[in-house]
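With one protein chain withheld, the remaining protein chains of the complex are depicted in position.
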Amino acid sequence: MHCKRTVGDGDLVSLDVSRYESEESSGASCIGILNTEDGTCTPLPPWCRRSGPRKTIYLDPPNVTAAVVTCGGLCPGLNDVIQNIVFTLIDYGVPEDQIYGIRYGLRGFYSRDAKPMELNAQAVEGIHLQGGTLLGTSRGGADIQEIVKRLSLWGVNMLFVVGGNGGNAAANAIQEECDKQGVLTLVAACPKSIDSDILVIDRCFGFETAVEEAQRALLAAKVEASSAFRGVGLVKLMGRSSGFIAMQASMASGVVDICLIPEVHFTEDKLMAYIDKQLQKKGHAVICVAEGAGQDMLMKSGTHQGFDASGNPILQDVGTYLRHIIRKKLEGVDMKYIDPSYQIRAVPTNCNDRIYCKVLGQGAVHGAFAGFTGFTVGLVNTHYVYLPIPVIIQDTRKVDPRGRSWNRLKTAINQPEFV
Amino acid sequence: MHCKRTVGDGDLVSLDVSRYESEESSGASCIGILNTEDGTCTPLPPWCRRSGPRKTIYLDPPNVTAAVVTCGGLCPGLNDVIQNIVFTLIDYGVPEDQIYGIRYGLRGFYSRDAKPMELNAQAVEGIHLQGGTLLGTSRGGADIQEIVKRLSLWGVNMLFVVGGNGGNAAANAIQEECDKQGVLTLVAACPKSIDSDILVIDRCFGFETAVEEAQRALLAAKVEASSAFRGVGLVKLMGRSSGFIAMQASMASGVVDICLIPEVHFTEDKLMAYIDKQLQKKGHAVICVAEGAGQDMLMKSGTHQGFDASGNPILQDVGTYLRHIIRKKLEGVDMKYIDPSYQIRAVPTNCNDRIYCKVLGQGAVHGAFAGFTGFTVGLVNTHYVYLPIPVIIQDTRKVDPRGRSWNRLKTAINQPEFV
Amino acid sequence: MHCKRTVGDGDLVSLDVSRYESEESSGASCIGILNTEDGTCTPLPPWCRRSGPRKTIYLDPPNVTAAVVTCGGLCPGLNDVIQNIVFTLIDYGVPEDQIYGIRYGLRGFYSRDAKPMELNAQAVEGIHLQGGTLLGTSRGGADIQEIVKRLSLWGVNMLFVVGGNGGNAAANAIQEECDKQGVLTLVAACPKSIDSDILVIDRCFGFETAVEEAQRALLAAKVEASSAFRGVGLVKLMGRSSGFIAMQASMASGVVDICLIPEVHFTEDKLMAYIDKQLQKKGHAVICVAEGAGQDMLMKSGTHQGFDASGNPILQDVGTYLRHIIRKKLEGVDMKYIDPSYQIRAVPTNCNDRIYCKVLGQGAVHGAFAGFTGFTVGLVNTHYVYLPIPVIIQDTRKVDPRGRSWNRLKTAINQPEFV
Partner (left out) sequence: MHCKRTVGDGDLVSLDVSRYESEESSGASCIGILNTEDGTCTPLPPWCRRSGPRKTIYLDPPNVTAAVVTCGGLCPGLNDVIQNIVFTLIDYGVPEDQIYGIRYGLRGFYSRDAKPMELNAQAVEGIHLQGGTLLGTSRGGADIQEIVKRLSLWGVNMLFVVGGNGGNAAANAIQEECDKQGVLTLVAACPKSIDSDILVIDRCFGFETAVEEAQRALLAAKVEASSAFRGVGLVKLMGRSSGFIAMQASMASGVVDICLIPEVHFTEDKLMAYIDKQLQKKGHAVICVAEGAGQDMLMKSGTHQGFDASGNPILQDVGTYLRHIIRKKLEGVDMKYIDPSYQIRAVPTNCNDRIYCKVLGQGAVHGAFAGFTGFTVGLVNTHYVYLPIPVIIQDTRKVDPRGRSWNRLKTAINQPEFV
């Protein structure tokens, strides 16, 4: 290992860097974890550990058998993270044929259809320039018992789980089950959320890349809308429960007139009236809607709603609903609807995300060699840190309707409340 | 006018540059205009006139009043064409305040909502770097009588119509009506079709740019499909009656396993069997379908079909149909559906299209100053020519299922017949 | 002004968020401002003020006359910052004809060649999608007396200076001179450095965009080098005294074998030996060199050095020197040298920089309306803050050779010391 510089186990990073003269001036409803349902606020621990290589390593590299798995939906940067976990393991001295890649998510541990692959240097060479995940991924519940059985059977003593809230929860469950069964596997997670809705983390990897790609759809909508008489450009973006992509892409593009996110309620009538006003004023309008926005309105409109296999509520399609209702309610509108969907997830990372992924991948390996388990690695207040998984999975991070970011967007596009 | 070099009125370009030893070896069903319904073939005229500036010009530039209109759907390059018509008119010496831009398509001649704008040099400066059309556009029928009335009223003696098959037909009708009424307006058209389905023309402006953008969706589909277990990436592209975009984007991307176009029939069973075979062989599959493909199959499947206001048949959505049927018929498929829709039309031109548009814009103006009317300008066998509008509007250009291009794609992706 | 949410004057952001168990484990030579010459470390103030709108504003918007000026070299984001200063001023209620744009840098205050322009909403519409600066810019010393004379004469009571270390120093001098002369102009600065070498600030606007563009050159160098026998791809990037662009672009690209920056010494012999070793091992090598690297080596090599008009040392061209010396010393090398130069500065911003610029522009205006003067606005530990100008201009920020970032790169590319 070339890196001679190490970080200390006692090195800490503050989770809270601001001091407010009053609660009101904080510009945010809560310093900590805000429950947007009941408005309660759970404070965060004040400090967390720095990520990085330690002086003393807990495992002898030649004796390490590692496994890497990606789970959940695609997100730019998965290949970057995989590559850098592998490179760092090799750099520590882990033999290349003792690094396994689990195929197609957590079920790859026990599925008959796809055996683990060997993750050597050649296998990951150049994959950082490609979207997707070399390993494959899948959604859905995992059989923790079966996974721990394989970890034990295959002698895996380091497991790297790259996943979202669900993936981190699974990693936590695996770690607890390992503890219970006395299986000596260190479990490190790397939080992945294209919506950037993981608690505490400054932003998730791939998020900036996704915003860049989302902006393309918004710029296209502007071109379409402004080239049509009473043109409305409507773009549906990702964001089931958090509107960060919609908010940031709207802010960046400079062409959005209305931005609708799950965290901010709106009524159909107020919205329609405002669109009409924009059409009269500018001749066209561009609307950006996160997929989770307006779900209460959709339910009232009578469309049936259920739950999927994982128990997540099935979202109504707010995009096609708005397309329909705008056409119906506003006369002579020339509607241009864009749903970029998977195009946003499948692109390679931009430079900033690429570097971020490198550091996360390196950090996960450093943490495991330091003997940590049940932790996740992330960027907090511009510093890379280790966090106990339970800290980040208790809720999803949301746009604070009273916070500075949302207010900046509202100021920038002069958007009123639609209630 | 700086350009001293002129072309001769007798300069001709051959429309047919190939000689075949036999009909079979031609690799094409027809040298000329193929009727794909009944297989008949209408030969083209052997020669057409070269585009370019003439020694003698027919109108005195200070006395020219010109109007420019764009109609139909967006296509990359509209702004380029507008800009170069304006620059060339100014270069001839037409006063800048005598160039009108008609807003939002042909109805802009008589609509109360949007008066014509002045198209001076400043108004078109830099618009070639932006997608869309500065003038706005719209679909649908035009009132030829009303248009000719305004042309006469406003003293427009040069009209430039940038539009598709419909736009060219309207231009032709306007020219005939002008003749009939003795209105002295020269009518020049510039053929626009993002599908590149205009007869005789090598390719339409904006087509290459659209293929480039379409390829992005295909590459995203490949990333999604190959990252999923039994992943199917399905992309719906433009192409109501002609599959050129789907064919060329599939060819370019190098990631498509199956390409479905309107010109080539397929049966659901054969298709499903082949997709399943690909999934077993490679683990995933990428399908590119043109929106007009499989309409006969959809009609059989019982979905209702009608006609829109313009009398065009309303296409069934083959994309969502295939998404549904593949999921239903093939077990355990992880379906990723991408419909890039307007994103493909709204991008700025690539260099090649930009140059093409410049030459078309210049050519249209040269033709009008040469006193031609009822003509359209295009690229034929790499040469810029003038064609009588009726020659190109008698049908739409289609992919020849027996021709070299389609066969090259089939060879490249090893696609069998699905009948 | 739509924005109802305000920040408090007592709101503070911590400048130091880490706690280290020992100086050694800090992984950095200094928490504060490191003097790389003598190794001394000046601690920062622990807290700074939050940026944002205040409850009480100091000036009555209709009475505000504002001026905006950009100075120094181009950097992605100048137009974004200008646009958002203007939009925010208008949003506060400043009349559009009371916002001046000073042309071509600070000398535009008194130069005869270029009068100030009116910066209304229409003038800045859409400029965020274009590189460069609408106002023009220039390098070099400014006549503070003359500037203050014009500020007084024109009744400018808000001045926004977007510039680098020099521009901030000038802003500071203007503010002091205004104080001295009793001219009532509030001076707000916005720190601009494509090298991101401004003290305290997390990163400067435009930096990420520049890294993205720089990466293109590195990827091209990789293609060239790997396509040649004993190919060496050599890329010179910006970075007079700080190697952040070179470091981050090398890290992101994943294709660089050797990265040379001003902060880290190297000897020619060691470097040549290592390049040769890479060539033998991999067949080719990619080198990224910051323009300020190896200046001591160049001086020893006898090339003459002087000072420019501003008193800055004229850098020797390390790029062409390395090109020459590698060719000369290493047999049979196929050298491919790329100097992307201005291409890196002239691109439009990526989304993240665009948002950053928006917030900076808004923040500068909020600060001025809050009555602050002599301040600069920036991102510190992910929070937007106001800093007294003198804090940030006492030195340039540099890559810490003992810090985590440089060590991560060295680990990632396995680069040894070249001394």
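Letters A, B and C name the chains as they come in the text, with residue numbers starting at 1 for each one.
Just so it is clear, a contact is a pair of C-beta atoms (placed from the backbone, for glycine too) under 8 Å apart; a residue touches a chain by one contact, two chains touch by 3 or more.
The structure displayed is predicted, hence computed values, not measured ones.
A.B. asks: Going by the stated contact criterion, tell me the shown chains that border the hidden chain.
C.D. replies: B, C
A.B. asks: Of C:184, C:223 or C:325, which residue touches the hidden chain?
C.D. replies: C:223
A.B. asks: Out of C:51, C:133, C:209 or C:278, which residue would touch the omitted chain in the full complex?
C.D. replies: Hidden-chain contact among the options goes to C:133.
A.B. asks: Given the full complex, what residues of subunit B touch the hidden partner chain?
C.D. replies: Subunit B touches the chain not shown through residues 1-14, 17-22, 24-27, 47, 50, 52, 83-84, 87-88, 91, 126, 128-129, 202, 208, 211-212, 215, 219, 248-249, 251-254, 350-352, 354-355, 358-359, 362, 381-384, 402-404, 407-408, 410-412, 414-416.
A.B. asks: Given the full complex, what residues of subunit C touch the hidden partner chain?
C.D. replies: Residue positions of subunit C that touch the missing chain: 74, 78, 103-104, 113-114, 130-133, 136-138, 216-217, 219-221, 223-224, 226-229, 233, 334, 336-343, 345-347.
One rule holds in what follows: only the chains that are shown with their structure count from here on.
A.B. asks: In graph terms, with chains as vertices and touches as edges, which category applies: line, ring, star, complete, or other?
C.D. replies: Contact pattern: an open line, chains touching in sequence.
A.B. asks: What pair of chains is linked by the most C-beta contacts?
C.D. replies: A-C
A.B. asks: Going by C-alpha centres, which chain is most central here?
C.D. replies: A
A.B. asks: Taking the mean of the CA coordinates per chain, how far is subunit A from subunit C in Å?
C.D. replies: About 30 Å, centre to centre.
A.B. asks: Quick check: what residues of subunit A touch more than one other chain, meaning two or more?
C.D. replies: Within subunit A, residues 219 contact more than one other chain.
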